[in-house]
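Note sheet for the following structure.
Shown here: the complex without one of its protein chains, the others still in place.
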Amino acid sequence: MTTQNKPRIGVYICHCGMNIAPKVDVEEVARSIQTLDHVTVARDYKFMCSNPGQDMIINDIKELGLNRVVVASCSPRMHEKTFRNAVKTAGLNPYYFQMANIREQVSWVTKDSQEATEKAKSLVAAAVGRVFFHQPLETREVSVTKSVLVIGGGIAGMQAALTSANAGYEVYLVEREPSIGGHMAKFDKTFPTLDCAACIMTPKMVDVLQHPGITLYTWSEVHKVEGFIGNFEVTIKKNPRYVDEKKCTGCGTCMQKCPTKKVVSEFNEGLSFRTAIYTPFPQAVPNVPVIDADHCRVLGQNKKCGVCVKFCETKAIDFEQKPEFVTLTVGAIITATGFQAVNPSGMEQYGYGRFPEVYTSLEFERLNNATGPTSGKVVMKNGKVPERVAIVHCVGSRDTRHKKYCSRVCCMYSMKFAHLLREKTGAEVWEFYIDIRSPGKLYEEFYNRVQEEGVRFIRGRVAEITDIVDDATDEGRLTVIAESTLTRRTVRVPVDMVVLSVGLEPARGSEDIGRLLGVSRDGDGWFNELHAKLAPVATPISGIFLAGCCQGPKDIPDTVAQSMGAAGEAIALLAKGIVTTQAEISRIDPDLCSGCKSCIESCSYSAIRFDEARKVAVVNEALCMGCGSCAAACPSSAAGVKHFTDQQVMGEIESILL
Amino acid sequence: MVKSMSDFQPKIIALVCNWCTYTAADLAGTSRLSYPANIRMIRMMCTGMIDPKYILKAFLDGADGVFIGGCHPGDCHYINGNLKFKKRMAGMEAIIKQFGFDENRLRLRWIGASEGPEFQHNMTDFIQTIQDMGPSPAQGIMVL
Amino acid sequence: MKICFYPGCSFATSAGYKESTEAVCRKLNIELNEIPDWNCCGATVMFGENKLRATALAARHFALVQTMGFEDLVTGCNACYATLRKAARLLTEDQELFQKTQEVLQNLGLKLDRIPKIRHLLEVLMEAMPDSTSDRYKTLSVGAYYGCQLTRPDQDLDKGDYPEILEHFLDRIGFSVKEHSARTQCCGASHAVIYKNECQGLSQRIIREIANKGAEVIATICPLCQFNLDQAQIQDNGPRLPVTYFTQLAGLALGLAPAELGLNKLLVSADKVLTRP
Amino acid sequence: MSQNDTNPFSTIAHLESINQCIQCGTCSGSCPLADLMDHAPRELFALIREGAYEEVLHSNTPWFCVSCYACMVRCPREIPVTDLMYALKEVITKQGTAPQNLKMPDMYQAFSRNIKDTGKVTESLVMARYGMKHPMDALKNIPLAIKMQMRGRLELKAQKVADPKSIARLFELTETSKDKP
Partner (left out) sequence: MSVYAMVKDTSVTEAVKAALTKLISQDLVDAVLVAAKSPYSALPMPTLFANAEAMDGIDPLAPAAPFNAARQAATVSRQATGKRLALVLRPCEIRALIELVKLNQCTLENVVLIGIECLGRMENEVFLRHAAAQGDVTAEFLKNTSLQDDITRTCKMCEQFEPAHADIVMSTLGMAENSVLFASGSETGEALLKELGLSPAEKPAERETVTKQLLEKRAAFKKEVFAETSEKINSIEKFEEMIGTCLNCYNCRQACPVCYCKECVFLTDVFSARPETLLRRAQKRGSVKLPTDTSMFHLTRLSHIAHACVGCGQCSSVCPSNIPVADIFTTVAAQVQARYDYVPGRDVQEPIPYLMFEEKQKSGEPK
């Protein structure tokens, strides 16, 4: 409170028609407030929020030189904005204003009018005591860089990138595998319409590659993220491909000639091998191979080889490539890091890893896929077509020892598998389930169709899979044991092949991405959305959004819809181009700050960074939500929320009690 | 229960969070749920913003009771501001108790934005509790 | 090494478990301090009749162990192991049960303060047995059979459905071990004695699986499992596999003679397998 | 699950965990003797939840539990199925409602009586006492008994603790009845 603008307070008591006046003696309140220090004028009026009411304030400010205004009327949640605008139009900073709620919290809830009047006087005095310490506040605009970073190149990341780019914004898509496509690229068909995954996805992948607005970084990782909404400085680490993307034509000769043939193919879920120089699958985008340094004879065991160099017509092979770091500024970040399948070897009773004919769902997808290890023919390891196959639902899901949640997609993909088996092999299919969950559009109809195709649905969670057979003729087969709860029989079904419908868990490395971005994760490792219903794609860190399974298990339709939603939020931010910071946010006085970082520990929005040079904490105004946790944690009150300072709050308390 | 010391009118400071308890208070108002006029409410953006010295100042300046109203855990507009304040409560209670203020003169309750009736009940109940307890020991003595 | 040992009711009448355990412990100079005046642990019966009584029956030993000044209590039978561990768990979880049990034992002149750690004889030998120095038994292929209650319900010694510690042990002391899928399948326990026909299949299934996987001998760690697998073979015409105790095999590995190990007490004789050079 | 006074199982520890049962059948699928049971273990939980106490009291299911714990380690809701089977047997024994012709309760009775009398279990004596109620069953075991005798594994003399009266005293002190659980 500088000396030249010595407070001159105007107080206005509203009748609010019949809502305040009869119960609260507004004249008496005005009279008593007039006696308080620094109160220049105290009036009462029938409808303060009406135009004449507001004009009264504006005129008083102009004529009487008021520099503080108090209105005692309804709840500030109703008309604080209205009166602040009035004060502003009179040329006074809108934050030189305070309301006293004498309607909802006095006249409407107090029986005796004498008591109501006393309470009103006390609350108005409190408002006067507070407004005395008010400071002029401004909101600030922060410009937003018109570009988006998308982390993860699966269907979610691709969709988010395409929608954002189609809105005309620069998009940087980072994918750590050699090609975009994610898990969906591994699928053969997708439920419920049995579209072929490649048919609906490859066009999108090509769009991403060719879209002028999208810069694609595959075989790369996000290395560091700094800054805040509108101004994120992102460092991307491009791992060496040892193949020059510009020169390579994707002819594939190097991959045929490479002598190292026995590397386990991650893309084929370990069911087949690949060479040291490889693309994960034929329709890879970009169609440029990478050299797996560990297994390459030259890079890994520094032996002499160079077969690929010899056969590459465009001389694209370059063993000297080093990791490159690219830094760029983006306005928004969309996380689409996806999921990975739960590893069922922790459930010994299912024998995964011990019995060769027990497959996980992703492995079975590869068996079905034309580019898979068996070129789409569903055959056992011995090459024969299975005559009877069991599909086991809820493997690792809905189980407090593993994943207590339902992974939402396994019932539907299990039924898809049953259909493919019936169609391709005519094998007898036994599907063991607890509850069929088919909630989406055409989902129940798909379940019905699979029933029609003669799939045997047994309601019972599989207790055990064993290679002990009850009758000798089933030698070499696996026996699936479960209680068929609807017929109260324990069924022991000899089968040739078992498919474990494993649940979903967060992708490997999502913990690091969470730490890089400051986005917290729930008990199961999925990223926390800001609000499950009101802000499902936002995170507590403004400017960072979530798309797809990284926020929780979901099927492809929901993933694509959510990705478009996340892109929508990002576009809204970029389109506006500016972010107006709140006025009532925290400020840390560098002279008082002892550098103890208690405020940083308390801040849930990672909105305070530590200036190592000056050894003080500094608020990032664009991220601060004004919650005040830092103010309460700071003993010296170096940290304080503007408009809720110690003086203001204690001024209010003191005016009530003394 | 006969109203003891009927002439004693407690003065109670209520520090409440804007998003939940203050909204519930407004709702109690619009639903015309009346309660005694001893409460003086101060609007904070979050209970996580309440500095311990506000509570000490209230008691030393003669408040007979201090009520803190916040959002239910999990509903906090700022994720976990309410839990930050709850962690300080134990320490505050120990301090005021040692200096002769009954621990129950300080009360923390979660009141959601839609809980108008609960708000009314909490106000009436707390006022009655303080009424029974009688004036604060800091009343009528010179606090240095 | 000194251990406090709880033999259990079927130790003496077993097919050489007592003899082989004592012989092996003598050889490895492990001092077997048998609890004096031990009583029946109640096995799978008493907890089905009266929880307090079953706990008291088991806890009587905890008081005796305390007076003997031991921290751990070792037993060789899965049923005793599971029952004693269940009583120990209940006493630590349920304060009221602990007080009531204390009162009952006080009445019998016993003081219960501390609950010992219950360990299986296999754990003791896993630490004490030296690695094999000869490959005399490398040609003898053994199937390890755990029964149910060593690794269930707590799964702290090893995984409940697919344990491997007995395999590692037998391999380390010089036998050739055959993997199989019946390692924790149930042999029918006490029901096999009363419902012979209904439970016959359980034991035969286990023996067939171990034989199919190429084992010539079965190693067990519980008197009841040994009894069921042994007597199930004299009824049917399936494969003949001698059902030994892991302590008997350990004895052989230490160079002790079969006679000292009570191997003559098996129903399905092991002579043919053991006399091979 | 109505906690009214007619629920004879209300004293069982952790009984409330059966509220989480999703009737998935893993326990019965894992149970070695499920085929001999009139109800699957999960069915008993459903019956208790619906208040059909009589049907549970007269069920033979708990008496076929071999206590192998396979159900307990695999239950996706971590319900202590085996412990609950023991507790059900305790209530059924006290209520005296086990099915009449069932062999296992009589075996358990003989087993328990042998402990009460001597403090230990001597298999032959338990089989003898059990044989009084089920002579045919006992006789079937004679050939096996002879084989055991030939290998010196048949103990006919009762094994005893030093002071059997103290064990009998233990039984008295832990006596609980239907109305005083």
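All chains are identified by letter, namely A, B, C and D, in their written order; residue positions are counted from 1 within each chain.
Keep in mind that, in the parts below, a contact is a pair of C-beta atoms (placed from the backbone, for glycine too) under 8 Å apart; a residue touches a chain by one contact, two chains touch by 3 or more.
Every value quoted in this text rests on a predicted model; they were computed, and no experiment measured them.
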item: Displayed partners of the chain not shown (whole complex); value: A, B
item: Candidates A:D55, A:E266 or A:E601 - the one touching the absent chain; value: A:E601
item: Residues in chain B touching the chain absent from view; value: 52-53, 56-57, 60, 72-74, 80, 83-84, 86-95, 97-101, 107-110, 137-138, 141-144
item: Contacts of chain A with the absent chain, listed as residue ranges; value: 37, 523, 591-598, 601-602, 633, 635-638, 645-647, 650, 654, 658
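Here is the rule we go by: only the chains that are shown with their structure count from here on.
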item: Inter-centroid spacing, chain C versus chain A (mean Cα positions, whole Å); value: 53
item: Of all residues in chain B, the ones touching two or more other chains; value: none
item: Where chain A touches two or more other chains at once, by residue number; value: 349, 464
item: Contacting residues of chain C [partner chain D, same complex]; value: 9-10, 12-15, 37-40, 42-53, 56-57, 60, 82, 86, 94, 103-104, 107-108, 148-149, 152-153, 155, 160-161, 184-186, 188-191, 193-196, 198-199, 202, 231, 234, 264-267
item: Parts of chain A lying in touch with chain B, wherever the complex brings them together; value: 75-77, 101, 103-106, 108-112, 115-116, 118-119, 122-123, 126, 540, 584, 602, 604-605, 625-629, 631-633, 637, 641, 644, 646, 649-650, 652-654, 656-658
item: Touching residues (chain side chain D, partner chain A) in the complex; value: 22-31, 34-35, 40, 42-43, 70, 74, 76-78
